[in-house]
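Yeah, one chain of the complex is gone here, protein chain that is, but the others are all in their spots.
To keep things simple, chains are lettered A and B as they appear, and every chain counts its residues starting from 1.
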Amino acid sequence: MTRYILNRLGQSLVLLVLVSMIGFAVLNLAPGGPLSQFALTPGMTQADLDRISAQMGLDRPLIVQYADWAWRLLRGDWGRSFRDSRPVLDVIGGHFGATLLLMGTATVISVVVGTWVGIKGATKRYSIFDYTATVGAMVALSIPTFWFGLVAIYIFSLKLGWLPAGNMYTIGDGSILDYAKHLIMPALVLALVDVAVWSRYMRTATLDVINQDFVRTARAKGMTPRRVLMKHVVGNALLPMITLAGLQVPTLLGGALVTETVFTWPGMGRLFLDSLGYQDYPVVMGLLMFSAILVLLSNLAADLLTAFVDPRIRLT
Amino acid sequence: MTVSTTSANSSVKSGWWNSRTFRRFVRHRLAALGVVMVAVLTVACVIGPYILPYNDLYIDLRARFSPPLTGYHFLGTDPLGRDIAARLLMAGRISMLVGFSAMILSTLIGATIGVVAGYYGGRVGTVLMRFVDAVLSFPSIFLLLALAAFIKPSPIMITVIIAITSWMEVARIVEAEVRSLRERDFIMAARMLGLSNRWIMFRELLPNAMGPIIVAATLTVARAILLEAYVSFLGYGIQPPLPSWGNMLNGAQQYLQSAPWLAIVPGVAITLAVTSFNFIGDGLRDALDARSDLN
Partner (left out) sequence: MSEKHRNSIFHPTRRQALAMMGLVGASGLVMPGILGRDKAYAAPPSTPKGQVIIGFSQEPTVFNPHMLHIEVDEGIHFSVFDPLFNVDPDGKFTPALAVEVPTVENGGISADGLNWKVKLRDGVTWHDGKPFTAEDVKFTLELVVDPNFRSGRRAGHDLVRDIKVVSPTEITWRMDKPYAPYPSILASTFIVPKHVLEPEADRNTAPFNNAPIGTGPFKWVERVAGDHIELAANAVYYGDGPYLERVIYKYIPDLTVLYTQFKTGDIDVTGLQWITPDHYDEAKVLDGKDVVIVPGATIESVTFNMEKPQFKDVAVRQALYFALDKATIIDALYYGLPTPTESYMPQQSFYFNPDLPKHEFDIEKAKKLLDDAGWKPGEDGIRAKDGIRLSFSNSTTAGNHIREQVQQFMQQSFKDIGVEMTISNLPPAVMWGEYWMQSKFESVVVGINFLTGPDPDTSDYFLSTSINAKGGAGQNTSQYSSPEVDTLLGEGGRVFVPEERKKAYLKIQEVIRNDLPLLPIFQYATVRGHKKGMTGFTPNVNNRIDSWNVGSWYWEQA
């Protein structure tokens, strides 16, 4: 067990290094590179630029620059936003909560709905419900999230006027109900893809479990189908779901970027697009790294959690 | 987006395209539907523009914002009075071409990295596969946008960066496949015959991993079409006047109230195309999956 954890941690560290290298490469691809913010300052002469470049250490070999950059990253110094000159981590932190709220809500929705649809589909295999759910899941995976958002806005905000078309809350209100009203549409839109993924996995997982001996035994022993389902099937099928939850994080983050744009939600995705538009490369970079690290951590957490729960791993 | 492409380890030997597979594929009704839809879309996009009464670039400001079914504008017109049906079909050419090209490119990259990693294994394999994991850690839209914002957008560049952000699944699949094939008799035999590594990798191993690659490639087309739509919708992809399904949607949000068809029509086209490719991919997976013989 300890060995497994250490092994897994080691892997994550290696990944982290690789991820940071990719991030650094992207940063250096930016037109003008790290100097661009100064280059656009009016009246800046080449001499000024050279001086600043030396100050920032940009005249050193790339590998040294990378090492320096990575070291600062480790110490939590992610540079400062070109736009408002705040530390990048503060800027990201200011938007992380909104994204977390959106992603969290979407995940809860998709787990609940996806699990229900998946189990029902598996237990009533080849029923109309199962068939519809399967096709529905495929279609859901194919709909562009932003377009689904636009359609939702068109119907629920513009036509029916039930829900606000954007923002996270109304200034001066900010009650839970107000948040909920703003949250429901983007969260559902973001959850769509996830519901599809969850329901498909849940269906397969449930089918796998249903056919196993101990379930047949339990049923033979006279347990009601419902209890068998709850006790054995759901319990066992949920296990791989933890890993799946970890694996879903990148998709969810990507989806959040688009959803936040369409619904003007003040989260990291919005921030990413704004920063791209203003050529605020430190924040763009920061968000790239931040999201990659988030993905690494959630995969790690999922694996460790599985290890604790799953006796097969726990005992090794 | 997350179409899982981890197909089962089907080890289909030579002659995989046998009639049984084909029959099973056709039996999968959704896949058949997908093929029909793709065929219809392709034919429409290829010959449609010659049949429609309007040119996709013809501007007629007097006819701007005509709703669908006004005169011969079956799908209405856009803010410049151009016929949306004509634009949709031209856009389909671009979007599907980008989708296919990105698929080919990413499959080439992915298959090469996968076969090298799987065949050599050991340190080379580990490094390559960790690199795959690292790229996969970035949400692909973030990476795609960051790259797109730094380049001069042309269809070729957009295709390239889509491929750059979507080759990893193929690499994983091929690596797994090749690793399992590596110790099989026919590869051993090839080694003993003194065939070069390159020959073994690309002439022996890769053809034997073709089944899963085709499945993954099909799903990659779907994914690439979606990615093009995302990045163009956000204004960093294919640039007008060249129409693409994604850039037809860019700007549609502004007219959502007054001209909702601007948003609805291209979205339906994207969904149709992507769904079709996903259906086909899914059907192919079933058809090529040896395990499903048991059912």
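Keep in mind that, in the parts below, a residue touches a chain if its C-beta (ideal position, glycine included) is under 8 Å from a C-beta of that chain, and two chains touch if they have at least 3 such contacts.
Small disclaimer: the values here were computed from a predicted structure and weren't measured.
Chemist: If I consider the whole complex, including the chain that's not displayed, which of A:L18, A:V151, A:L253 or A:L271 touches that chain?
Modeler: The one listed residue touching the chain not shown is A:L271.
Chemist: Where the complex has a chain not shown, which of A:A30, A:L101, A:V135 or A:I155 is the residue touching it?
Modeler: A:A30
Chemist: Return the single residue from B:Y54, B:F131, B:F150 or B:W261 that touches the missing chain.
Modeler: B:F150
Chemist: Of the residues in subunit A, which ones touch the absent chain?
Modeler: 30-32, 36-43, 45, 48, 51, 80-86, 91, 94-95, 98, 157, 165-168, 170-171, 264, 266-267, 270-271, 273-274, 276-279
Chemist: Could you pull out which residues of subunit B are in touch with the chain that's been left out?
Modeler: 57, 59, 61, 64, 79-80, 148-153, 234-236, 239-241, 250-251, 253-258
By our rule, only the chains that are shown with their structure count from here on.
Chemist: Taking the mean of the C-alpha atoms as each chain's centre, how many Å separate subunit A from subunit B?
Modeler: 22
Chemist: Could you please specify the touching residues of subunit A with respect to subunit B in the complex?
Modeler: Contact set of subunit A toward subunit B: 11, 14-15, 18-19, 21-22, 26, 29-31, 135, 138-139, 141-147, 150-151, 153-154, 158, 193, 197, 248, 250-251, 253-255, 257-258, 261-262, 272-273, 276, 284, 287-288, 291-292, 295-296.
Chemist: Along subunit B, where are the residues that touch subunit A in the complex?
Modeler: 1-4, 30, 130-131, 133-143, 145-147, 149-150, 222, 226, 229-230, 233-234, 236, 249, 252-253, 256-257, 260, 263-264, 267, 270-271, 274-275, 278-279, 282
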